[in-house]
Structure formats: structure tokens, C-alpha cells
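Here the structure comes first, spelled out in C-alpha cells, and everything after it is commentary.
Apart from one protein chain that is not included, each protein chain of the complex appears where it belongs.
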Amino acid sequence: MNIGFFIDALVTVVGVTTPILLAATGELVVEKSGVLNLGIEGMMLIGAVTGFAVTFNTGPALGDFAPWAGVLAAALAGVASSMLFGVLVLTLGSNQVATGLALAIFGIGLSALVGAGYVGMIVPSFDSLFPDRLAGDPLWRVVFGYSPLVYFALLMVFAVGWFLNRTRAGLILRAVGENDLSAHSIGYSVIAIRYAAIAFGGALAGIAGAYFSMVITPMWAEQMTAGRGWIALALVVFSGWRAGRLLAGAYFFGVLMTLELYAKASGFSFLPSQFWAAMPYIAAVIALAVISAREVAGTEAPACLGRPFLPNS
Amino acid sequence: MSTITRRNLIKAGAAGLALPALARSGFAAEPLKVGFVYLGAIGDYGWTWSHEQGRKALDAALKGQVATSYVENVKEDASAIPVMKDLAQQGNKLIFTTSYGYMDQTLEAAKQFPDVKWEHCTGYKRADNVGTYNSRFYQGRAVIGTIAGMMSKSGVIGFVGSFKIPEVVMGVNAFTLAAQAVNPKITTKLVMIDTWFDPAKEAAAAETLANLGCDVIAQHVDSPAVLQVCEKRKIYGFGYGADMSRFAPKAHLTASLDLWGPYYIERAKAVLAGTWKSDDVWWGMKEGLLGMAPYSKAVPANVRAAADKIIADTKAGTYEVFTGPIADQTGKERVPKGQRMADKDLLVMDWYVKGVQS
Partner (left out) sequence: MRIRLEKRLTPSRFMQIATPIASVLLTMALGAIIFQLIGFDGPRAIYETFITPIVASYKWQDVATKAAPLIIIALGLSLGNQAKIWNIGAEGQYIVGALAGAGVAFMLPHATGFWVIPLMIAAGIVGGIAWAAIPAFLKTRYRVSEVLSTLMLVYVALQLLNYLVSGPWKDPNGHNFPQTPPFTPAQLLPHAIPGTDVPPGLVVAVVLTLLFWLLTARSVYGFSVRTVGAAPNAARYGGFDASRTVWSTLLISGGMAGLAGILEASSQLGQINLGFPSGYGFTAIIVSFLGRLHPVGVFLAALILAVTYVGGQVAQTVVHVPSATAGIFQAMMLFFILASDILVRYRVRILREAPRAAPAEAVA
């Protein structure tokens, strides 16, 4: 096993991890502000179909820029769908769990409807950000050879971590998630901050979906995210709502998923494949229990998570 | 006073006898309504797309005599029963249910509509009004296995499948046996993704196989994800069920094509003639149920010749990929030299041949 073997494996892991990392990073911000949005899967699919459709339709006109237009459109579509959730939950005070589920179901159906005409079509993919000499190099491709969205995902998780822990705005957002009534009494607009967080989560979920339809397999098929949205939810929980652990946890999940394939291809099937497939969820539940049992400050769920903001009650 | 002569009576009688015949030809017979239940979308360029081509072929061949309709995206659970009943209720007298997972539902619907003829694809349960039909997909695998064996430089070829069911196992084995016939040292690395549909996982599986040294990858999954990875990694792949070259112009060497038209036409004709019987049909290349897509530019002449020979011999019946000696992964001999595997053993195949790494 030479270095090439590890480079190949790492590149595969990155490809598997990136969409989950993107979606989870967005949801992390949402949950830190005190809102639980279960509709990630729906937002991802809406982003996937939008990104594909826009890239397809602008391909003739924009050429190499079409994928960028597609990703932008996917992000905006994600924001729009998250706003549907936001208005119901923040302005009309509806139940967050049910509304999130409704968004997931709606996204699955709407994307199938919109995407029906795009089955069997193909779109151009992203040009690499780096020159071919680096991106194609057998050794350096492990750093330079990825789709732009991979770098975007890494940038985002670091940016979010820095934002939450090192900026005043991030502190306010965390305060809103921990004690919304106090934040409100100090004078911060809880509702506005939560709207912004939800929109951010929607944008990243939309981009995560676009990663499926534009990078991994440039095509559209119904429900092509195949449940990654739920894994992203598990990941946020598993990470104890900390950005650094989110990054590590995402790659942990990615390694697990890739390991399953490597084991099969090499003829090792010592554990049933279903066990591997269930691992992220089992890991999340165990992590939940461990986090709550140890009560380490800063790794608990935001205190207001899932509860409506009721300033007058 | 009318002339009631014997001649006139005979003429009147003849005219009377002719009347029903006139009526039959005057009012054209009602076209036979044929229904299709599809698993996926007709645009999927895969399994369902090929059944849809078959339906169109039926429409064209028996124009005016049949009126076809279809329902797509029917899930393989209990909710398929109302769909099938609906088709029957709408007057369809011949209904094709095109996926294994419709087996029990077809039987249930058939019980409630005994005068409708039902045909279940790739199943094994029959009734008086339920027949089954299947295609020898493995014959196509033998062709692409030959090509893979000749074109693989690393001697390691790959296969991405969904579940370890006989149809997939047959495909893996035929692929491997045919490749080993041209290169005895060939090994096949196999990944079953254990789900019916997950394009991202199919892509990751293909990447893993490429990472582990495969330079030709075959697939038994419904999306072109594997081919797209092959294109990116500059290795070769094959389309499954339909020509998928649009997704991977350089990587796609050829594809096995499912051509359901001939069967659908034959069955419709049988119903029209009143000779339809419940049957268990397993056709292949010889009967026109399977074909191969055009070879891409990357396939050299000697490989084409070898592949063409396999096709010709299969159609003639002189070549059968499952001819002994065949050993399984433990080395035990399962099929003695010179003997062909019986159909019934193929249909329950759950073991892989030597050289398959799973």
C-alpha cells in the first residue's frame, strides 16, 4: 500500500463527506439560535433540482459559468424553502417538529414534480479552481483536485466556528439560543436573528443538495439525496453543537461510509453491511446520551432548542 | 304481391346469413387494451425506459389493434395493488407488471380480475391468469465480460450491484467467467451497495473499485452514476439496460440492451388470437429480447470481433457462458467439465465463481 492508495481513499472520503458537512453546518447555526429544522432533506432536494435545472437551462448562454449560476440558484431556492418554515415557526408560532417534517415531505414531492422533465439529462460540471498541473497531479490532487464546493464547505465550517465563538454577533446568536427571553429583554430581536439563522441553514442545505446533482453524479433523479439530510441531523447532534467536532464528526461518518465500501470490495464482510449503514445513527444516539450525562458546558443542546419564543407569556 | 319463389327464399337466406359477417367488418373490433406498471420514470434511460420502448414497439407493430397505457413510479409495496386494479377496471385485458417487487401484488389483483391476463416480469409465482417472463440478462454480461477481459490492463475488473439476488449473481458470474475465458488471471472486485437506489453511493462504490485497481467496471444499478465516475477516472464501463453513452462518451464501451418489444408483441397477439396461456418464459438474444449497443471508438477491431462471435454463438445456441468446469469461491467444483448449468439452478444462484472478490 503506497501513498497513492491513501490519497485515493482520502479523495473518496472527501467526496462522501462534503454534502453532509455542508448541510450540517447550516443546521448547526439554526439550532444554535434555538430552532430545530427537521426539513433538511426537503431543502436539499429542492436545492438539487434547482441547481440542476438552472445549470441545464443557462448552459448554452453562460457556458462555463452555468454551474456557478446553478449553485447560486440552489442556495436561493434553499433560502426560499427555509423561509416557508421560518414564517410558520417564527411569525405564526407553529410547532417546529411538525413544520420541519412538513417541509421535508413537501421538498421531496416538489423536487420530484419540478424534476420530472429533467430525468435522463446531463449538465456540465465545475471547472477546477486550480490549474490542471496541480489538480491533476497524482500527489497534489489530494489538496487541489476537488470541486469548488468542497473548499466552500471547509471554508464555511471554519467561518461558522469563528463566527459563533469569536464574534459578538455569534455570541448574540448563541444567547438567543440559550435564553431567548433574556436576549429579548436586553433588546435583541430574537425573531430577526432566528430568521437569519434559518435562511443561512436553508442556503447551505440547498448547496449541499446541489452537490449531489452537480458534482457527485451530474444528473437528476427523484430522492437522489437518499437520506443524507437525516444523517446531517444526526451529525449536528453527534457533534455536541460545536463546529470543530462537527468537522471531525463529518469526516468520521465519511470514513465509516467509505470503509464499508472498501471492506466489501476487498472481500471482508465481517460485519453485516446494514450495521455499517446504521452506524451514524447509533453513534448519534450514544453521543446524545453521553453528552447529556456528562453535562460538559458548551456541548449541550441549546436550551431553547425547539421551543417557541413567547415574549408575552 | 312478392314473389316467394324458392330462388328468392334462397337469396334472402343467403343475405340473412351474410348479415352478421357484414356487421363484424362494418363495426371494427375494439382494440385490445394493454396496461403497463412501471417501477421508475420513463425517462430514466434505464430499466423503465427500456420497457417503455417495448410498449412503443407494441403500439407500432399492432397499430389499431391495441391501445396501450402505463403508470410510472409505482412503489413495490401494498399500494401497487390499487394501481393494478385501476388498470384492470379501466378495461385493460393484458397487464404487464415490470418489476420483481410486484409479485404478490400481481397475484392479488389477478385474483380479483380473473378475466384479465397478467404478466409479471422476473418473478416466479404464477396462476391461471398470471404468467411470468424473464430475460437472459447474463448473455449480455458474457459479451461485456469478454470485452472487459480483453481490454483490462490491470487484470482487475469491477462490478457494482444492489442486492445479492440470483439475477445479479448470475450477472457477476457471467461477467467474470467470460473475462476469464480470454484472460484466466482476471479477478472481479464486487461491491453490493445493499439498496435499490442511491446514486451517490453507487458513485462512491465505483470510486472505491477504481482506487483498488479496477480499470473496467460493470454495473447492475439503475443510475448512470458508475459510468460518470468511470469517465472522470478515465477507465471503462458499460451501460446497463440501455445505451448510456450520453453520460460517459469516452468510458462507455457498449451496453446490454433490454428489448422487450418482441415479447410484448407476441403476447398481445396471443391474447388477440385467444391462445394466451400462463407460461414461464425465459428468452434471450436468440429471441430478440437482448441486444448490444454500438461499440464505442475505444473498442479495437479484435475485441469487436471476439464480442461479435460471442453474440453470434449465443444466438445460434452453440455458446453458453455457464458451461463447466466452474468452481466457486472456495475452489469447489460446482459444474463439471462440458456440462451446461440447468435453468433451475441458475434461477436460485447464490454463490460466486472463483475469481470474484466479494
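The letters A and B name the chains in turn, as written, and every chain counts its residues from 1.
Please note the rule applied: contacts are C-beta pairs under 8 Å (C-beta built on N, C-alpha and C of every residue); 3 or more make two chains touch, one makes a residue touch a chain.
Remember, it's a predicted structure, so these values are computed and weren't measured experimentally.
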| item | value |
| --- | --- |
| Which residue of A:Ala66, A:Leu233 or A:Cys304 touches the chain not shown here | A:Leu233 |
| Residue among A:Leu62, A:Leu110, A:Leu134 or A:Leu259 touching the omitted chain | A:Leu110 |
| Hidden partner interface residues of subunit B, rising order | 69, 71-79, 81-83, 85-87, 89-90, 100-101, 104-105, 108, 124, 163-166, 169, 194, 196, 347-350 |
| Sites on subunit A contacted by the missing partner chain, in the whole complex | 36, 38, 84, 88, 92-95, 97-99, 101-103, 105-106, 108-113, 116, 222, 227, 230, 233-234, 237, 272, 274-275, 277-278, 281-282, 284-285, 288-289, 292-293, 301, 305-306, 312 |
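We take it that only the chains that are shown with their structure count from here on.
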| item | value |
| --- | --- |
| Distance between chain centroids, defined by C-alpha means - subunit A, subunit B (Å) | 39 |
| For the subunit B and subunit A complex, residues of the former touching the latter | 41, 43-45, 49, 73, 158, 189-195, 197-205, 207-212, 223-225, 228, 246-247, 357-358 |
| Touching residues (chain side subunit A, partner subunit B) in the complex | 5, 8-9, 11-12, 15-16, 19, 116-117, 119-120, 122, 212, 216-219, 221-226, 228, 257-258, 261-262, 264-267, 269, 273-274, 277 |
